[in-house]
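A protein chain is absent from this complex, but the other protein chains hold their places.
Labels run A and B following the written order; every chain starts at residue 1.
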């Protein structure tokens, strides 16, 4: 963890990058507020007709597969095709292990387009690695496999950085690995924590040349905000409120004290 | 109210049932957070292609008709057809009296599929009973008919448990009736209170053999959380926050003290 890295948070606040999020239908407001809170500018779109211009004005893109259907897959494909300048793209394969449909769509996307970062929980990353895992809906579930090896394998297979989130977060580009122990159970109770981190990571990617360092820093900053919020909150609802407070005001230097 | 009943809340927390909610477009995040707060695991889907697997992994299902259109009716029908194991299903006929389209769709569903619980306000349950009622958008409205008789009639007609919510909640299976006086106006101001209770009821159904007792207990627990939150809150926004706090932490034994 370096001071250099921490300046990424300041750069997001100063540069106000536009993050185009192809969102699920459940948590778009949470993702938009989280992006806005860290200093980025969210934009969302459901129309293939404007994909070209949306990609042009975006500094980074997040593809969230949480409630995909035929129409949204068309929208996603159009956005990815229009990304000729290869702006950084985060893939969030929500509950990819829960249905063959999600798995097929996700693997097709991974074969045809280059993603900068894949962010998912253990069950989701395991599904991408074809590893047996006991998923539990949108939750991480449990399994016997070594999640460090799974994350590394997915990063190497798809030539990208993987952020595997849980009680312990693993960030790896296939060679380097960063382990983040900052955690609170509120992240699990709060539906959309992963969606928020995926789009926050996209914002960080847009102000850094290193996807790995950007993903590490985004993960640290987001989880530090959550841990600080948990120290102050007396319950789940209050934690949600304080998380937004912290995302807005957390001093990047203070993040160091959490590590 | 028995200790046996109260243990349902603990069972939800321990068993972490997956509740598949076919949601309206307005309140999915509120419903997902409420389910997560009580210890259940929400999942949502917009794709008929994965309906079979979604139903398989779900322990209970909620069908919310708040913003139906042609595509969502297809999705709903597919989910209900795939429910061959007859997992418990809650129907939430939002504003069913507001348009002929909603009424026709709802009655078709009721004729072709068995629902375990119907949860609605007085105007919605009256519409299902073909009783004249002055609806007011998504609100309960007012009418001259006896809401106890209306709820009973709907329960008997559709062989299910009816939860009619308002200042006074009525839960009936057509024979037994439970009246719940726990109430706060914040439930009315908060858009999605009914949506939340419908999906919470589904979670309780998945851990009980008695739909009637499960619906009674879910209603008590949810309204007790709301009443306790109202005692602590100084305004509507704070109440929303404290409701989430209470749903997460409320001691089921404390619910007794509210009754």
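Basically, contacts are C-beta pairs under 8 Å (C-beta built on N, C-alpha and C of every residue); 3 or more make two chains touch, one makes a residue touch a chain.
Just so it is clear, the model here is predicted, and its values are computed rather than measured.
Engineer: Which of B:86, B:100 or B:144 sits in contact with the chain that's absent?
Structural biologist: Final answer for the missing-chain contact: B:100.
Engineer: Considering the whole complex, which of A:14, A:49 or A:167 touches the chain not shown?
Structural biologist: Only one of A:14, A:49 or A:167 touches the chain omitted from view, namely A:49.
Engineer: Any idea which of A:28, A:93, A:174 or A:252 touches the chain not displayed?
Structural biologist: Only one listed residue reaches the unshown chain, and that is A:28.
Engineer: Could you please point out the subunit B residues that touch the chain left off the display?
Structural biologist: Subunit B touches the chain not shown through residues 24-27, 29-30, 66-70, 72, 95, 98-102, 135-139, 189-192, 234-238, 240-241.
Engineer: Please give every residue of subunit A in contact with the chain that is not shown.
Structural biologist: Its contact residues with the unshown chain are 16, 18, 23, 25, 28-29, 32-33, 36-37, 41-50, 53-54, 57, 240-249.
Following the convention adopted for this analysis, only the chains that are shown with their structure count from here on.
Engineer: Once the Cα atoms of subunit A and subunit B are superposed, what angle does the rotation have, between 0 and 180 degrees and to the nearest 5?
Structural biologist: Angle of the fitting rotation, subunit A to subunit B: 120 degrees.
Engineer: Could you state the distance in Å from the CA-based centre of subunit A to that of subunit B?
Structural biologist: Here the centre of subunit B sits 32 Å away from the centre of subunit A.
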